[in-house]
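A protein chain is absent from this complex, but the other protein chains hold their places.
Per-chain numbering from 1; labels A and B assigned in written order.
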Amino acid sequence: MRKLVPSYFAGAILGAIGFILGSQFVVHFIGVGDEPDGINFDQQSLVIGFIGLLLGWLIGIGAFKYPFTWLLARKDPDHEEEMRLAGKDDGAIRYFRFTTDHKVVGIQYLVVTMIMLALGGLGAMLIRTELITPGAKAFPTGTYNTIVSMHGMIMILTTISFFIGPFGNFIVPIMIGARDMAFPRLNALSIALLIPGLVIFMFTPFLGLVIMNGDGGGVQTGWTIYGTIADQTGVGMTSFAAGVLLIGASSIMGAVNVVTTVMTMRTRGMTWTRLPMTVWGIFGAALLAAIGTSSFSVDLLMILLDRVYKTSFFYVAVGGDAAGAGGGSPWLSQNLFWFFGHPEVYLIVLPAFGIVIDILVVFGRKPLFGYKTAVLGIMGVVVLSFLVWAHHEFVSGWAPEIRPVYMATTEMISIPTGLIFLVALGTLWRGKLWMTTAMLFALSFIWNFLIGGITGIFLSDVPADVQLHGGMFVTAHFHFTMVGGALMGFFAAVYFWFPKMTGRMMDEKLGKIHFWGTQIGFNVAFLAMLYAGLQGMPRRVADYAPIFAGANFVTSIFAYLLAASIIVFFYNVIASWVAGEKAVANPWGAKSLEWMVPTPVPLENFEEMPVVASGPYDYGEPADTKVPAAGGGSAGQAAG
Amino acid sequence: MRRYLGALVTVLVGAAVVVAVLVTLINTARIPKLMAASDAGTYSLDAKNLKHVTLNLQTFPQSPYEDPDWIAKNYPDGTVNGVPIPPAGDNQDWVTYWPSTTFQVPAHAVVTIRIENYDGKSTLLNDFYNKPQGTLGNTITVDGKTMSSIKSEDASHTFTIHSIPSSQQDWLYVSIPVTGVDDNAPLDPAGLMPLKPVVTEFSFVTQGPGHYIWQCFDPCGSGFDGFGGPMSTKGYMSGTIDVV
Partner (left out) sequence: MNEPRHLLRATIIWLVATVVGLVVAWLLGTQLVNWGTIPAVASNRATDVDQVLGLFALLSIPVFMLVVVFGGYAVFQFRSHGRPDRDGPATRGHMPTQVTWVVISIILVVFLFGYGLVFYNQIQSASASNVLVVHVNGEQWLWNYSYPQYGDNAYSTTLVLPVNRPVRFDITSTDVQHSFWIPAFAVKQDAVPGQTTHISATPTQLGTYEVRCAELCGVYHSYMETPVQVVTPDFFDSWIATLQAGESASISSPMNTLAWMARDADTRSYSAREGWAA
């Protein structure tokens, strides 16, 4: 019983108490605002309640245990205390509390992001059920708008975290030859913030009218929360903004940690040109997250200020004088949002670029075709991604004269992206391709992201975008890149690194079922959606004209297949984790550093720090035609 | 074999979760009960005899249950034109149409709607809506007087029917302004509702069967532009009308 304090269990209880204390304090001592909704929650009481929830949670999971001790004792922690905080000798409970070991944090992220993926998937199933026939028959349009907004935001939050979180934390430090991340306590804090952020965010569909009543509560805005409708919409906007702000903070912390780790903690001999592409991809993504997230946070804060304190960042008074007493600018919200929103989608997909390339190398048994080309591709995307955001505003009426500039930069970003395809194809060519499930998903990335990229080029052209913007063509495009690209990359990464992270092998037969179901379900569903988009169907609609019925029916049916396949994946993960075949240290015959340490990975990763003498892509060298024995060792790579 | 079974079971469990959430959403959605129009004989229009039906609606500044005696005094038998009145619901202080927002009228008929409005005035944002459109004679009757437009400042709400034009149903568009109660009209003892409502009446012709929506276009809700709160929520200032 002692072991449960501190832990997630204690954190949940203290968090609930904190929420009640915080919100009721406002309700009884400060008084609710003039327009309370639902059970006496107005926006101020909710926000203070959320702060109480966060503090209670952090106290309960032990985030303050050592920092206060160290602060009051006015001394730095010694190695013994650091190890204790990293969960040494703690057993399984260390996964359920504030633990600094990067491997524990990685596993925590893996589980939490898979839960988020399931929540987002639930939203998708509800959406497709509403859209399977014309007429908003499943549930009312207000509920539908809330579900669409939730599905979009949760999936974005999931895809932002599901590479940097599990793999950036668990794999990257070992891959570069470090004992841990640069800031282990910050690392533990970032996952410690993600969980309450998710809980707070999930308040959204339940707020408003009495619990569980979809209409009137929730948000009507879509995940893009444009200022004007965000100012107007129901009380769910408060928990939406608070949850996302918290998760954004967690994301920035994680990103800063990754960037510092990669820049300063590479072991001797691990030069920038010997880094695996996975590290480059995650590094590039972390740069985008660290630089761009604040723009979104500012947008959210402005919306909260507009709603609670009646400022007018985005509010334009109408009726009478069109210039408005409000004086706000709706375009400001769009620009703030998309200035982050565009780099964000590259932040989602860049780790997939790197991971897919690495997997193609390992399962193609060939060195990487064009290391510097691949790096140029990834870093080229990082730089250009900050210059393209206004392509989301081609029809918004904002600064129409400079649209050609953004058309140019958006079309230019296809060049570094194309380099990734070149590197992938060159690596595959004449390799010895081992078709494991991880390899299959990496290959599917190439097909799916190709379609995503090509449809993106259509949208980058201003005259074409005038017709295609705001329709299902855009929805299909970004699903091809996010699902077909990032999610397939995630699946590949899980199948690839599962043996190292959990010590078990995932079931290959279930993996093949997962693979084929996913590919067929996803491709047919979203190709049909592209068709509906060409026909002229707007996006985010609960009801549509009958000519779109055929395409939507097909999309819904195959979306169900996609969901069923992903559930098979979840089952595979859980069943293999519990009772899968035990894994050796290097089951795939890979050559990067993480495969050279034993499984399970020791607390401090390496007995002695490795010295690296060559890159991770040394396949097919004349002196090394045999694959290293599937046992690996704990020493670093030998020369040659 | 066991792994396939396990996977199948998990898929079924997942499907069950989705269905459970769906069913909960459907059952907790606040859709007021269907109110069908009452029969009122025939109506002679352009030398044709069409069916004539009526709908009787009220508009309240807040739920009538806020005023403790009001329901008992005005609706002693618990019905409005035979339709049972809804129970006290959520958001008692929201402006609302009553007793329902889900209507059903017959096709190829003349529909007469009578709205008793207890709510005060709020200026229309768009003057376009101060004229009745699509009604017989393009007029409305306000407290007995026939009018073909009202002053935008006198408006309280509108009742506007429209929907997706499609090849499978006829286009239907009817819009009328609902005049508000004077600012210094006498109130009832509880001080919440005026003693007498302003009655607006209008008629229109339905075409073939179809599913349409209706909404208010007056900024009578909450939020900056008056289109939030009850204006953005089904069941208060917006609903559906089925022509069958």
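Following the convention adopted for this analysis, contacts are C-beta pairs under 8 Å (C-beta built on N, C-alpha and C of every residue); 3 or more make two chains touch, one makes a residue touch a chain.
Please read all numbers here as calculations on a predicted model, not as lab measurements.
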Residue in contact with the excluded chain [from A:Ile115, A:Met265, A:Met379 or A:Ala464]: A:Ala464
Contact residue for the chain not shown (choose from A:Tyr8, A:Phe339 or A:Tyr371): A:Tyr371
Residue of A:Phe96, A:Tyr109 or A:Tyr226 touching the missing chain in the full complex: A:Tyr226
Full-complex contact with the absent chain, from A:Val235, A:Ala249, A:Leu304 or A:Val541: A:Val541
Absent chain, residues of chain B that touch it: 125-126, 128, 131-134, 138, 148, 160, 162-167, 170-175, 205, 207-208, 213, 215, 217, 225, 227, 231-234, 238
Residues of chain A (touch criterion as defined above) contacting the omitted chain: 136, 140-142, 145, 148, 215, 220-222, 224, 226, 228-229, 232-233, 316, 318-319, 322-324, 326, 328-331, 364-371, 373, 395-397, 403-404, 407-408, 411-412, 414-415, 418-419, 421-422, 424-426, 428-435, 443, 446-447, 450-451, 454, 457-458, 461-464, 466-467, 469-471, 531, 534-536, 538-545, 547, 589, 617-622, 624-625, 627
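Everything below uses one rule, namely that only the chains that are shown with their structure count from here on.
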Euclidean distance of C-alpha centroids - chain A vs chain B, Å: 43
For the chain A and chain B complex, residues of the former touching the latter: 35, 37-38, 122, 125-126, 129, 135, 138-143, 209-210, 212-216, 220, 231-234, 315, 317-319, 326, 507, 509-510, 513, 543-547, 563-564, 567-568, 570-572, 575
Contact set on chain B toward chain A in their complex: 3-4, 6-7, 10-11, 14-15, 17-18, 21-22, 24-26, 28-31, 90-91, 123, 125, 164-168, 211, 219, 222-225, 227-229, 232-235
